[in-house]
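With one protein chain removed, the remaining protein chains of the complex are shown where they sit.
A and B are the chain letters, set down in written order, and residue numbers restart from 1 in every chain.
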Amino acid sequence: MPDERIPFATHADQTVLGADEIVLNMGPQHPSTHGVLRVKLRLDGEKVIGSECVIGYLHRGVEKIAEHRSYQQFAPYVDRMDYVAAVSNGLGYCEAVEKLLGTEAPPRARVIRTILTELQRIASHLFWLGTHALDIGALTPLFYCLREREEILKIFEKFCGARLTTHAFRIGGLQYEAYDELEKDVERFCTPFDKRVDEYESLLTENRIWVGRTKGIGILSAKEAIDYGASGPVLRASGVKWDIRKAMPYAAYDQYKFEIPTGKNGDTFDRYIVRMEEMRQSRLICLQAIENIPTGPIMGKVGKVLKPPPGEVYHAIEAPKGELGYYIVSDGTTQPYRVRIRPPSLINLEAFDKMIRGHLVADVVAIIGTLDIVLGEVDR
Amino acid sequence: MALDNDLVKRYKEKFGPAILEAWTDRKQAILVVARELLGEITVYSRDNEKFDWLSDLTAVDWPKREKRFDIVLNMYSFEKNERLRLKVQASADERVPSVQGVWSTANWMEREVFDMFGVIFEGHPDLKRILLPDEWQGYPLRKDYDILTQDTAWVRENLGIESGQ
Partner (left out) sequence: MLMNVLHFLISIWVPLVCAVIIVAVLPLVAGYIVLMERKVMADMQARLGPMRVGPHGLLQPIADAVKLLIKEDIIPDEADKAIFWFAPLISVTAAMLAMSALAIGPWFQIAELNVGLLFVVGIGALGIFGIVLGGWSSNSHYSLLGALRSAAQLVSYETAAGMAIVGALLLAGTLSTREIIEAQSDYGMWFAFAAPVGFFVYIVASIAETNRAPFDLPEAESELVAGYMTEYSGFRWALYFLAEYTNMVVVASIATTLFLGGWLRPFAGTPAFNFLDYLPTVLMLVVGLYCFYRAPKQPVKVQSLFMVAVGLLMIVAAVVLAAPLIPAVNNMLPGLKPGLHGAFWFLLKVGLYIYLFMWLRFTFPRYRFDQLMRLGWQFLIPLSIVNVMGIGVALALHRHWGWGHIPAFGLTTVLTLLAAGWLGWAGEKKDKEHVFVGQE
């Protein structure tokens, strides 16, 4: 009988042979739930017939805090949401406030922002690849990916002083001029990076065990992905060719040529291929960008005290995890009236229940890994 | 500034007085619609106007207004590469039709609005708190909930400490 305590139980999910079902709790503390995520699984033997994600263990009330800080004061809080890709969060927030103010960052700042955001995309995908492979059992790619990521974090440290929660950008542009060897460092990182991605692919893409663990797992069709509001690599792997960097360009993306990788089947393997290809495309963007960084001011004409005229704006960027949107309402004072952050990880996680039905327990970690969630962003 | 382009004309043609206001702010189109017809309007938006992707569903609290809550839906159309914002105004004791049947992604978004603001969505299959513990009292993102307020009873019972605030 469906268990009344679990509201999502329906007749369609009853067990084969009418056997008792087990409720398995992958608790908030688990080596593979990428943070404090609790997943309640209903199992028929090894097969998952229902699931419920319980979140909120990392809820810090960031949106409430925003209403009590000035626009500039709130910027460091934004890094702490998706702490794996802090630079993108900062970019989205700064651009949203700039839209609210009606200004734009100067060209030099825009190009440097693009370079750093693309490096951050590579770093985020590298971390995703390492942990995803580790969950499925491949112990080695993690260390190779972290070795590459180390180079990117060194660049961030030289640029703004912090590796993880960078607060790299300011509203209106950049605060500090880019350091002298930025172009050289980026070039030194990007030039051999293609071969490194080949190295990771050689360990995984052709490997029978990897293909067997990821092909056909967690299939999300294009229609379902759109219905569930999925975005980013999850949506692209299901076949929908959409990237905000091309559809509604921001920063300096309209100046560069790059491809948008898409998948066909929407399974875990396709999401893996899409993200690997995205890393290569990000590298191309960086190489194009450093060839021609315009000179000029790095900060636009924004005063010290920011009082945007009353109104609202919704600005979305393509964060590594998906569409990161900021809906900011201003009432004319120095503090925002409402800041809503549309977290891509949370919305992608909604599709988890759909993706896990019918699979085995061993696939739960593969699917959580492939959704690439960061609990800081899910819970804010 | 007020908006009266083809899109708004089509909406007004179909729904008449239910489209209360239409304007653009920072070059983004906003429509305020009547609460009771939100279900039909969203179905029309998805099927006819091709806004098949719901970006975000959230709320804003204007306590000085009689209808204090602004439920905001940000929609996007892949075909037209266009965004549209729908707003619905509701007071604290009014129920808003749930759009979970139109876009499945609204499920958790509406739960979060309920959790943070206390807005009840009619027709939602499983409206319970998502980010805060199930037994929490109070709706934090309302303007009358101070930033230092906590549900001290819950904290005392579950964490065993006296909340310092």
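The working rule: contacts are C-beta pairs under 8 Å (C-beta built on N, C-alpha and C of every residue); 3 or more make two chains touch, one makes a residue touch a chain.
Quick caveat, the model's predicted, so the values are computed rather than measured.
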Chains still shown that are in contact with the chain withheld from the display: A
Residue in contact with the excluded chain [from A:Ala138, A:Leu182, A:Ala222 or A:Leu371]: A:Ala138
Option touching the unshown chain, where A:Lys47, A:Arg69, A:Lys246 or A:Arg280 are the choices: A:Lys47
Selected from A:Asp82, A:Asp227 or A:Asp363 as touching the chain missing from the view: A:Asp363
Missing-chain contacts mapped onto subunit A: 22, 24, 31-32, 46-47, 133-140, 142-144, 147, 203-204, 207, 209-210, 212-213, 216-219, 355-363, 365
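Convention: only the chains that are shown with their structure count from here on.
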Centre-to-centre distance between subunit B and subunit A (centres being mean Cα positions), rounded to whole Å: 24
Contacting residues of subunit B [partner subunit A, same complex]: 25-26, 28, 30, 52-56, 58, 60-61, 72, 74, 78, 81, 83, 85, 103-105, 107-109, 116, 125-126, 129-133, 140-141, 147
Subunit A residues within the subunit B interface of the complex: 7-8, 55-56, 59, 61, 63-65, 67-68, 99-100, 102, 226-230, 240, 242, 247-248, 311-314, 316, 323, 325, 327, 329, 337-338, 340, 342, 346-347, 350, 379-380
